[in-house]
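Below is one structure, written out as structure tokens; comments come after it.
Of the protein chains in this complex, one is absent; all others appear in place.
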Amino acid sequence: MRVRLTRLILVAGLAVTIGACGGDGGASREAGPWMLEASLAEAGAGVQFCEEVTANVSAYMSQFEGQMPPSERHGGAVVVASIGDIPDGMNNHVSQDYTASQHQSFVNLMTLVKYDEDQNPEPYLAESWEVSDDASEITFHIRDDVYWHDGELTDAYDVAYTFKRAIDPETAFPNAAYWTHYEQGPDGVEVVDSFTVKFQMRPHADYIDPWRATTIMPEHLLGDVPSAELRQHPYGTVCPVGNGPFIFVEHREAASWTFQANPAFPADLGGRPYLDRYVYRVITERTTLLTELLTGGVDVFIRPFPDEVQAILDSDAVDLLRYPFRGYVLVGWNARRTQLADKRVRQALTRGTNRQEIVDALLQGYGTVANGSVPPFHWAYDPSIGRDAMSYDQDAARALLAAAGWVDRDGDGVRENAAGVRLAISIKYNHGNDMRQDIAEIMQAQLSQIGVEVTPMVVEWGTLLDQIGQTPRDFDGVVMGWIVEYKLDDTDLFHSDNISETYAWSGTQRPDIDRFLEELPLVVDREEAKPIWSEYQELLVDEQPYTFFFFDDRLDGINKRLRGVEMDARGEWLNIKDWWIPADQR
Amino acid sequence: MTDRLGPGRRGLALSAVLPGLPQLAVGRWGVGGLGLTVWIAFLAVLLTRWARFAAAWGGPLDHQIASLTVVAGLLGTWGWSMFDVSRPVELDRSGVSQWRLAVQAFKKNRIAVIGAMVVVWVYLIALVTPLIAPYDPAMQGPLPGRLAAPSSEFLLGTDHVARDVFSRLMYGARVSLSIGFVAVGISVTIGTLLGAVAGYLGGWIDTVVMRFVDMVISFPRLVLLIAIVALFDTQSIFLIVAVLGFTQWPGTARIVRGEVLSLREREFVEATRALGFSRRRIIIRHVIPNVLAPVIIAATLGIGNVIVLEAGLSFLGLGLEPPTPSWGSMVADGRDLLLNAWWISTFPGLAIVLTVVAFNLVGDGLRDALDPRLRA
Partner (left out) sequence: MRTFIARRLLGAIPLVLGIATIIFFVVNLAPGDPADRFSSPTMSAEAREQVRVNMGLDQPIHIRYVRWLGALAQGDLGVSFSRNRPVVDIIQELLPNTLLLSFTAIGVAFVMGILLGILQAVRQYSLLDSIASIVGLFFYSMPSFWLALMMVLVFSLFASVWGWPISFPPSDIQDIDYAFFSPIEKVQDRLMHLALPATSLALVLAAGIARYTRTSMLEEIRQDFVRTARAKGLSEPVVIFKHTLRNALIPVITLVGLYLPFLFSGTVFIESVFAWPGMGKLVVDAILQRDYPIIMGGSLVFAMMVVVGNLVADVLYAVVDPRIRYD
């Protein structure tokens, strides 16, 4: 008995000692393995920031209480749901996620410009802009009636701040490629006056696209935060402050984001949104999400799979919205691998796969076969490219493989080259995506008929990105999705200069492709550019760094009570400030 | 009613044509039913799948095993039935061992017997699958045929890449059952050894082992499982089986230790000590055989548990790689399609439930049979 007690006390003492030794109580902060950003990891700083911010927002907004604009369209709450959360929240400096950027651009914050249906820029936060004749300078005039939700005025300093952050390497802004033709030195940006800002740049066809994609961030709140600490700053997920049509209200971890209408939104731009509240919910189980849509718990189901669409079509309460989108699915080939180094092999892999059948079956017709990186609705699109050259033909595929030296020498059904290496490759795809899994499995079956052994491998998303994006590029083939920006530019993907960068999955090194990639952005006139784009696309077909699969249409399930919803390639939340619900259905 | 038919020409003749029927006729529906159904079914397989059966002998190993099973099943059933019928009726019950009593108690438990029959049937089907599966489980049909409802062509429909669900269900049985079997084998072996050693030797060994057991049991097993599988980042069947096995042994160890503790003081153990046997010999040859009863129960219940866990892992995306069919991965694959292709998920789900229920019935029956206090 006494022995046991003694032992227990010893152990307890040990525990206390370790606890005491492990922490220095704040004196020297080099202690634990977790302390990356000391100033934020201290509970105090983050909480204080958010308390202040929230108080300011409440104070500012209280003056608008009771000011209900007279219109029968105003009112109601809408729920949008999808399987993905909004990582990084409203922090545009660090976010890579599509849903996050949609919420930033259309819900909580504002971009300088927006696009209309024809991809032409129209004013938003920027009232107007001028470009010098030689396209080396652009001056934006910003609206003077846009206020941050805590009462501060949005001005040119915010724009300049946003730009400086984006080009700062320490921020690790995910889309730094946006700004390659903007002058990044100290003279690159000049704040002329409170609402005028000027940028220096090098001539380029789509110089304004970065301003469509980047939201302006509040300099008065984030200006002092060191770049390396931006990612974990509570601004993004705990207390965002925007200047857009909706004010952030609440973020319930792993569950929902709530916003409410901004009464101070400029009348010129539409004024206060019709909806009182907008809630974004995260539901990872697709069956549950579909159930919520069909029972009215959720108004908009973002991106149901084609296989799930039948229930939506059958339902009386819900409509299916369908529109072409600027994303495509591909199988990227790592041309650094022995089996995939010869372009004839890659061509054979494409020709040995019946992509049209896959589109018909998997997409239930909601998509088009792709042979290049240009979406069908884009002005540079040429449907004839690759249609015959890469048509489904297993005999042609076999001939290509044989010509490249891959023959089944030992009769096991799989080809080998002269050195005895087997034509056995893995195709990786990310967990949770049924369609990509199906593609990998279908290719496994179809390519086995031409003597190629394919092993599908599921890899967790982040790990997969690492594997394809960083040396040693541990993959053979990967099923991936790619969303193209309006400023079509495959430089990151296929230019040999970028061969060690993140997006150079295939490792393409072709001087003729390089030349096109360099020259294309400089041609401003679309009529002139189109044939050049076609030539470039032909080269891509020849090189086959990817087996381009399809451009899938976007699908969304929308409750019939929701009116005014417009969605197209610009995004789902495009005109959320104009959505409304009839009074009797709120 | 006598327990057996006396030897007689009618009994023998009946047995030669329809083994199991004579036993059925006297009310021994468990063994009789099993024997008869196996006989008829395997005969049917032999006759309808003769081509495959004949080709199997030169084919891959599992085909050979399947054919062997058919042959063994037919011969075994026939032989057993003939032997059983021709044996004189036994009246002498003296000197019946503990095991015999348990078996008899078990046989009286109807649903346990049904459970046992189902288990045997599932394993037989799994063994014979290569002969009877209508399609190759990995073979994708023409894509327009995907998500087809059950029909005469595809008994249980097709899945999202046009593979036959019925064939995959049967092949999946093999995978799921093997995982269950091997994982439980690992866990029972380790658990018994460690539990026996800890219980018998006592002292600090006992404390250390039991502390470790407490730790592992306290840990939510699923979280540990998925953490390990995710961290090691591979979906090999070996890792999954190993992890499943290594997280299950503490339960067995605890049970065994308890039994050993009570056994330790019994006379026969003292006798072995007096005889000077080494501790290892005592533990392995004398102690362990006597604690086998709870171990068997734990093992039977454990297999069901492992099958469900494997399904759970697949649900989380940590199961086996495609196109390997396992019931768990089939349920996981079909779960987004429940509304428009319910057959993909539902049939494997039912298979899991049915099999696990059967295992649990057998386990419960064994527990009831081996525990004298509970008999009516």
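Which chain is which? They are A and B, in the order written, and residues in each are numbered from 1.
Note that a contact is a pair of C-beta atoms (placed from the backbone, for glycine too) under 8 Å apart; a residue touches a chain by one contact, two chains touch by 3 or more.
If you're wondering where the values come from, they're calculated on a predicted model, not measured in any experiment.
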| item | value |
| --- | --- |
| Selected from B:L68, B:I190 or B:I226 as touching the chain missing from the view | B:I226 |
| Options A:D145, A:D466 or A:D512, residue touching the unrepresented chain | A:D466 |
| Contact partner of the left-out chain, one of B:V165, B:I179 or B:A311 | B:A311 |
| Contact partner of the left-out chain, one of A:P218, A:P234 or A:P521 | A:P234 |
| From A:T295, A:S384 or A:Q585, residue that would touch the chain that is not displayed | A:T295 |
| Chain not shown, touching residues in chain B | 111, 211-212, 214-224, 226-228, 230-233, 304, 308, 311-312, 315-317, 328, 331, 335, 338-339, 345, 349, 352-353, 356-357, 360-361, 364, 373-374, 376 |
| In chain A, positions touching the absent partner | 1, 8-9, 11-12, 15, 18-19, 21-23, 30-37, 41, 43, 46, 77, 79, 87-88, 94, 96, 169-170, 172, 174, 228, 231-232, 234, 236-238, 252-256, 258, 277, 279, 281-285, 287-289, 291-292, 294-297, 431-432, 460-463, 465-466 |
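Rule of thumb we're sticking to: only the chains that are shown with their structure count from here on.
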| item | value |
| --- | --- |
| List of chain B residues in touch with chain A within their complex | 138-140, 142-144, 146-147, 160-162, 230, 233, 235, 317, 321-323, 333, 335-341 |
| Chain A - residues contacting chain B, complex | 285-287, 290, 305, 307-308, 310-311, 354, 357-358, 360-362, 431-432, 434, 437-438, 440-442, 444-445, 455-460, 463 |
